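One protein chain is absent from this view; the other protein chains keep their places.
Labels run A, B and C following the written order; every chain starts at residue 1.
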Amino acid sequence: MMNDTPEMVKKVFAIFVVGILIVGFFMAFTQMPKANAVNVNNTVSRFYVMKDVDQATEMLDKGTYFNKDMVPLRNDVPYTPITFGKSANLEDGAANVVTSIVVDYRGFDTLGEVTVLFLAASGVMLVLHGQKRKIPKKRTEPSEIMYVGTRIAFAVILLFGIYVFIHGHLTPGGGFPGGAIIASGILGLFLGKQGYSPNKSGLTIFESLSGMAYVVIGIIGLIGEKSFLANFLPTGTIGDLFSAGFIALIYIAIGMKVGSELSAVTNAMIIDTEDD
Amino acid sequence: MIDFLQNWIYLTGAMALVGIGLYIVLTNTNILRIIVGLNIVDSGTNLFIVTIAWHPKSVMPIYTATNNLVVDGHVVAADPLPQSLVLTAIVIGLGTTALALAIAVKIYQKYGTLDVRKIKEEDK
Amino acid sequence: MKTYNFAALLVGVPLLMAFSIPLFGFISKQLAKWITVLTLTFEFLFSLYILLWHVYPFNVIMGNWVPPFGENLYIGSLATILIVVISFVGLMISIYNLWSAKYGDVVHFALLFLMFVGGSIGLISTGDIFNVFIFMEITGISSYALAAYGPERRALGGAFKYLVISSIGSTLYLFGVLLIYTQLGTLNIAEIAARISQTTPGLLTFAGILLVAGLAVEAELFPFNGWVPDTYTGAINPVSATLSGIGSVGGVYVLIRIVMTVFGKNGNFVSTYGNLDLMTLIAILGTATVVIGELSALVQTNIKKMLAYSSMAQMGLVAMAFSIGSRLGAYAGIFQLINHSIAKAMLFLILGVIVSFGGERVEDMKGLWYKSPFLAVTFTIGALSLLGLPLFGGFWSKFALVDASFQRGGWYDFIMAIVLFASVVEAFYYLKVVGYIFTSKPAVSEKIKVEISPAIPIAAFAILIIAIGIFPQIVSGISYSAAHELTDKMSGYVLNVIPTIVGH
Partner (left out) sequence: MSSLLALLLVPVTGSIVAAIIQRYRLAERLVSFSTFVVTLLFLIDIRVGDAFTWSLGFLGKNIEMGLQITPLSIFMLYMTIAFGVLLTFFDLTERSKMKSFLLLLTLAASNWIFMATDFLSFFFAWELMGWASILAIFGGRRTAESRHGALYYAMMSIGGSYSMLIGIFLLSNLTGSFSIQQNVSYLVSIMTVHPWWVLGIVSMFFVAFMVKSGIFPFHTWVPYTYGESPDGFVPYLSSVMSKYGIYGFLIFLPLTLSLRNVPGVLGLPWPNYTLVWFGSITAVVGSVLAFMQDDVKKLFAYSSFSNLGFILAAIALFTPIGLTAGLFHAFNHLLFNGAIFITVVAVISKVGITRMSEMGGLWQKMPLTFLTFFVGIASAAGIPPFAGFGSKWMIFQAMISHGLIFATVLLFFASIASFLYLMRAFHAIFLGQLSHKYDNVKEISAIGKITEVFLIGALIFFGIFPGFILDPINSIVGSFGLKPLPTSGYEYINGFFSSVNMVSIFIVVIVAFIFGFLLFAVSAKHKKVPQEDNYTAGQIPKDWNLTPEMYQFSYDFYEPMDKEIAPFLKIKIDGFFKGFGDSVEYLGSSIKEIFTGNVQIYTYLAIGGLVIFVIAGWIVW
């Protein structure tokens, strides 16, 4: 059916279909809140920013959080001002609110997200299993500068990556960017030497152990704090390096995991399929 | 007024990406291009998500010594929740793309083509 | 709000074991498969404990942040019964895999299989609408990889098709979720469900359509189910069994949860706000799927493809049952879903054994009775159960389905007539295969030797089908209270998650 359709008809039809869909989206957008953006004060994010979920929970338990029409009275929740560098022992100690959501408030999402990446990497391994990496006969070795340069850069990149995920709760970034940075360093090593291959079993062990570490942290929370993925460490003062409880731990696990995973995927994907 | 326009611009951009991506998926028969198309759709989605979280007057949702997120009991930061969602969405998109590429490599080896019209089997 | 946080292990343990499987894989490949079996045994026993000791309904609070602020798992009666079924089917298939998974990277196969089941359990239990997306992707990505696994190249084509359609579907779903978030500022299913009337109707309609379209991909509803025949046919048989017995259950569950709980009105018959009745949409999709699936299955000569189309049609039947909107309809849908999950998984597993000895055309079933009476009898049991004949599980669900649609009346009389006609078509092609099994002499009278590890799951499924057929109370009681959870969303779902949602 499709195979005989002229290209032109196909394109026009595609434009037509996609166009209607997009118009539909825009018609929906016209009904969005003012300025097409969410008013933070009308969302649960308000409590995440204010680190106020405990007080909201208190109101919820008392039955005053929702009114009779089931509208949440989010702006009525009492608020304790937070000062950077001074407020201590908050319910969540991360200065970076996005991080606090990613790892703490919605930590379960992140566990799933890590799993997705892990599964994708495993899937790549499964699909590409048994592919031999052939080194082409016509070898074009990179220059010595490239070889040395990538190795030097790797150390720096590794350090930077570690910096990014250790400071995840303070600055933009976190486990995923940190891991990606580390993986890019390893990618550099691939460029530096033809036929380079990282230690596969090492990567696998790293990956598995860090993933297990994440789940174990969750289970420690379950045992210690009676809830899976609950923070079991003191949160410290907001803005300190040693604050925000288990966020740093989790980000270290995630960073190592993502770094090794992406490297493993890269390694698996470098397959020479050309005939030489 | 300018605020109003700014968000519309981003939304239009997001929708344009989604539209372009879908168009590519619908019209290109090459697997790699289809994967690229899916990636563009993903980008559009991500742009949409961060757009609805953001307001021209909002500040970044990170506590620093100078950045005050709450003024007069009202949060002035950009909504951090969609931002954390977009992080997830990006990673998921990455995973899907990696897997799709791996399958594409394998398909090329086994079928000798990347044309989606030729990737089908007669019943055995 | 009743909480039982320990049940987080339902999701945590598969994750932990999945992460550790590569390490076990270093020791022995067979060990990796056994880890899957052990983990799923744990899942099954744990969920059985929840079911039999009546621990449900309860919430699992994640990170001590109560809903609607944090994430939660809600395990009500519906989730309980479905988790029991899923983990049972998963356990059985994992036992089968001990024998069948023998190509290539077995360790990662075991890992992905485990996470597919674990992800489906998470998908069914989660109480957060974005978390649903993540679990959809977990099951999705593992199923693309599983579908691509196998010695034949058609597996790759099927997996790629699934990937493309499913990616688009999940993007649509994500849009829908975010549109709802702009309106209500929350991602908790219970809060959204309670406050759904506080949204702008137009936007909500659009969001509803996007959500349904996105979820219909996993739920195998026409026209979002193009991937089904190719993927099911391409994948190795235990993977097809998994997709059909577990994946579609998760897909339909989420679809129904969104449509009936989130968009549903409170009361017996459900309709939605924003003028467009999502239940009507589901009814149309379901009926179209039944008709198209059964008619396409009728003319197939490849038995695996036939089962794939039949699977699609059964999903349509389930969706149509839910769309009736009454408690009885929901009950019929749940019951039918369970029956389908067990019977179809069994048929695919049987086919796996047969295929390892010969082809998979309908003619290759000839004389199966002479080759292996065990497979012949179990195949017949599965087919007759899907047809809804008495003494087998399928009878009760089909009976309830017909009852429900005639009680609803109106258009459902005609829909039911169409569906029953499609069922006659279904009866024809299944009985044709049964006929081949019993009435023909095989071309090659080579006996099929069924090893112990495929025999256990097949026998267990067959016994279960007959047990449900004779004692429908095994499933019907819990299914009926699960139906209550779907049709009365406030007392069935919302108030169990957020008891104080109606404030003072």
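By our rule, contacts are C-beta pairs under 8 Å (C-beta built on N, C-alpha and C of every residue); 3 or more make two chains touch, one makes a residue touch a chain.
Please read all numbers here as calculations on a predicted model, not as lab measurements.
One chain is not depicted; across the entire complex it touches A, B, C. Only one residue from C:S28, C:Q473 or C:S491 touches the chain missing from this view: C:Q473. Among the residues C:F58, C:F206, C:F322 or C:Y493, only C:F206 touches the chain that is left out of the figure.
Within the complete assembly, C:F160 is the residue of C:F113, C:F160 or C:F461 that touches the hidden chain. For chain C, the list of residues touching the undisplayed chain reads 157, 160-161, 164-165, 168-169, 172, 201-202, 205-206, 209-210, 212-213, 217, 222-224, 226-227, 229-230, 274-276, 281, 292, 295-300, 327-328, 331, 380, 384, 387, 389-391, 395-396, 399-400, 402-403, 406-407, 409, 413, 416-417, 420, 423-425, 427-428, 431-432, 434-436, 438-441, 472-473, 476-477, 480, 483. Against the chain not shown here, chain A presents residues 1-3, 13, 17-18, 20-21, 24, 27. In the full complex, chain B makes contact with the omitted chain through residues 22, 25-26, 29, 34, 116-117, 119-121.
Operating definition for what follows: only the chains that are shown with their structure count from here on.
The centroid of the Cα atoms in chain A and the matching centroid in chain C are 29 Å apart. Between chain A and chain B, the centres computed from C-alpha atoms are 14 Å apart.
Annotation for chain A: residues 25, 32, 38, 43-45, 106, 109, 112-113, 116, 119-120, 123-124, 127 touch two or more other chains. Listed for chain B are residues 18, 22, 52, 81-82, 85, 88, 92, 95-96, 99, 103, 106, each touching two or more other chains. Of all residues in chain C, those touching chain A in their complex are 5-6, 8-9, 12, 15-16, 18-23, 26, 60-66, 68-71, 104-105, 108-109, 111-112, 115, 119, 122, 128, 130-131, 134-135, 137-138, 141-142, 144-145, 148-149, 156, 175, 179, 181-183, 185-187, 191, 194-195, 198, 200, 202-203, 206-207, 498, 500-504. For chain B in complex with chain A, the residues that touch the partner chain are 3-4, 7-8, 11, 15-16, 18-19, 22-23, 26-27, 51-56, 58, 60-65, 67, 69-70, 73-85, 87-88, 90-92, 94-96, 98-99, 101-103, 105-106, 108-109, 117.
The touching residues of chain B, when paired with chain C in their complex, are 18, 22, 25, 31, 34, 38, 41-42, 45, 48-49, 52, 81-82, 85, 88-89, 92, 95-96, 99-100, 103-104, 106-107, 110-111, 119-121, 123-124.
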